[in-house]
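In what follows, a structure is listed as structure tokens, so that the remarks can point back to it.
Shown here: the complex without one of its protein chains, the others still in place.
On to subunit A.
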Amino acid sequence: MEEKQKTTIVLFSGDYDKAMAAYIIANGAAAYDHEVTIFHTFWGLNALRKDEPIKVQKNFMEKLFGWMMPRGADRMGLSRMNFGGLGTKMIKEIIKKHNAMPLPALIDLAKEQDIKLVACQMTVDLLGLKEEEIMEGVEFAGVAAYLGDAAEGRVNLFI
């Protein structure tokens, strides 16, 4: 069989809806038998955060960032019509009604399909996140590792 095609997605956004789009495309690409990488940077890293509070050593600024950012995919808000979280609640109800998959389930499916989830080490450090706060099975890497995959990618997206 010929070599597998590659799809890479940079998830920069920490918005629930944008992350959902990213993960739906990623899961679709995996079903297309592509090797898929999602490279999470800046606010997109919050999708990889564990949802329970983790005891780690942090300085004041890091703590502040930790408090202000959503802890895990399920706590992320919509990019539009969030209305202080009410919009997100509503969209989750609609997702259920339409039998679509909520974001945390899409992330589980991605892992099940062996999609490579990468956290950008530099922004992990910038935002004061600690490795213990990131879910299991995530790789930590930089721009070179991303470009290595993206250069061979047929589909490369920045979301």
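Criterion: contacts are C-beta pairs under 8 Å (C-beta built on N, C-alpha and C of every residue); 3 or more make two chains touch, one makes a residue touch a chain; residues count from 1.
Heads up, the rule we're going with is that contacts and distances are computed from a predicted model.
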- Item | Record-based protein name (UniProt) of the chain missing from this complex, from "Branched-chain amino acid ABC transporter substrate-binding protein", "Sulfurtransferase TusA family protein", "TIGR00659 family protein" or "NADH-quinone oxidoreductase subunit J" | "Sulfurtransferase TusA family protein"
- Among listed residues A:Ala31, A:Leu64, A:Leu86 or A:Ala151, the absent chain is touched only by A:Ala31
- Message: Even though one chain is hidden, which residues of subunit A still touch it in the full complex?
- Response: 24, 27-28, 30-33, 98-101, 109, 113
